[in-house]
Structures are given as C-alpha cells and as structure tokens.
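Missing here is one protein chain; the remaining ones are kept as they sit in the complex.
Take a look at subunit A:
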C-alpha cells in the first residue's frame, strides 16, 4: 500500500503544511449548531468541558495515529494496546495506591516499547505496517487474555483513576475542568510544536516521498520508527485516561484503531502519507465524538450508530477526494 510510489511532482516538498483544516472546521461548526438546536444545555461551559474531557483519549489516539499515517504507514495495534495497558494496569496496581506512579511510568514505557517493535519490524524487516501492526494486534490481544486467564484481575487504585474521572472544581467561568482535558491540551500543544519542528517537517517529507527524503540525507527508518513510538505513547496516555474514566474491561480499546484512523482521514490527512495537519486529525476525532453525541440527542438507536458513522465518513472523504482531484 505504501511502497515507493513516484507520486506526482516531487517539487511539493517545500510546502509542508497545505492546511486542509477548513473543511473539518466547517463540519464541526454544522454539528455544533445541530447540537445547539436540539440540546442548548450541551453548549454550556460545564457540559462542554466534560464532553472534551471524555473525548480526550480518542483525540490523543488520533494525534498518535496521525504521526504514523503522515509518515506513510498505519498503526492497527493501538486499540489492542489500549486494552492491554488497562488490563495490565489493573493487575499490577491491584488496588494499591502506592503502586500508581510506578505503573504509570511502566505503561508509558510499555507503549513506547510496542511502538519501537512495530517501527523496527516495519522499517528494518520491511514488513508492510498493515501486517506488522495486525500481527501485533493479534499478539497483544492473545497475550493479555492468556496472562489474565480470560478475565481481568486486580483493580485500579483511586489514585490512578483520578486522571480519567476527576476535575478541577469551581474554576471561574468554565466551572469544572477535567484533568483529562488538561492532559489533552498540554499534549495537543506539544504535538503541534513537534510538527513545526525539524522533526515534523522531516516526518511529512518522509511520507510524501521516502526516496527523495532518503536521498536528501534523512534516515527514513529512524523517523518512521519514532512515529510508531509516538503512537504507542499516545495509546498509553489514552489507556490511562480511559481506564480511569470507564474502568477495566477487555473491551476497553476495542475498535479504537479504526476510530482513530477514521478521525485522521476525516481531518483531511491523506492515507499514504505526506499531507495533512495534526490539528486536522485531532479535530477529526472531536467531530466524530460530537457526531455520536448528536446521534444520542436525536435518539438514533445505538445499533444504527455505525451506519450513520459509515455514511458520513464515506460522504466526507468522497467529497474531499473528488474536490481535490478536480483541481
């Protein structure tokens, strides 16, 4: 899927950020208006803050996925990685508050390690990332079930869970600001800064045309491996927030990889790499979450959610694809 394709003019290199954020902003605005009409309370600071807090994990996963996708690869392992992290955390913490911080550090290291392995197998052994991360998906799911004999054990400490469910109370104007939202804001700013740094430009160049990047002295394998590590780290943070918010289950991360990829694509990022902004990817995730909230408000049955989701994704991507090809 993403081999060396001599795509269009290589002279596109200097234009590293051809935006693409506007369409997703427009969709987001329309959804906000629709939500506002149906459920004006939703736009009150209080509920908006908690909505943003709830959406933090998927937004972070989308940012992580963005790094991998813009460099020309895929990461299908993040959903299973989130599940594995949550289950591992519960078992290791075993409801003992003293173990909270060591386990948090361990989870981050574990996420980075899985990303490193994904990256090295993809770049050094030349296995397509679709297959690498699919294999990793099977391995992680199998391993986590195996390790816990088929049912999650132990429990998360209250200390651990506060990241995902607590908030700063009585903040002026905003009311209640979830810790998760704070984590999200800090990491989102870091992601944007990272994309503006040399590394960010290199990452996009690698995705746009790996051959050219290689010839201009970039170590493509190193850059891509680093992107996978970032995705693994994002999954670790998402797991910490999700575990706190919704607790331990084998379903904790189910389907999140497709959710994240969808969000990234909705945000105007091209699969195959080289085009799109990290802000777009994060807005894509926010849009997707808002869409689900909207469907709730309009009483769409839970079962039909995926149909609406599928329809909107196809529509959005088809419209943007036909527009960009007619230019």
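As a convention for this text, contacts are C-beta pairs under 8 Å (C-beta built on N, C-alpha and C of every residue); 3 or more make two chains touch, one makes a residue touch a chain; residues count from 1.
Heads up, the rule we're going with is that contacts and distances are computed from a predicted model.
Trainee: The chain that is not shown, which UniProt protein name from "Inner membrane ABC transporter permease protein", "RsbT antagonist protein RsbS", "4Fe-4S dicluster domain-containing protein" or "Xanthine dehydrogenase family protein molybdopterin-binding subunit" does it carry?
Mentor: "Inner membrane ABC transporter permease protein"
Trainee: With the full complex in mind, choose from A:40, A:150 or A:172 the residue touching the hidden chain.
Mentor: Result: among the candidates, A:150 touches the missing chain.
Trainee: For the chain left out of this view, which of A:113, A:215 or A:318 touches it?
Mentor: Checking the options A:113, A:215 or A:318, the one contacting the hidden chain is A:318.
Trainee: Kindly state which of the options A:157, A:262 or A:287 is in contact with the chain not pictured.
Mentor: Counting the whole complex, the residue in contact with the absent chain is A:262.
Trainee: Since one chain isn't shown, list which residues of subunit A touch it in the complete complex.
Mentor: That gives, for subunit A, the contact residues 1-4, 74, 121, 125-128, 130-132, 134-139, 141-143, 145-146, 150, 258, 261-262, 265, 271-272, 301-311, 313-314, 317-318, 321-322, 325.
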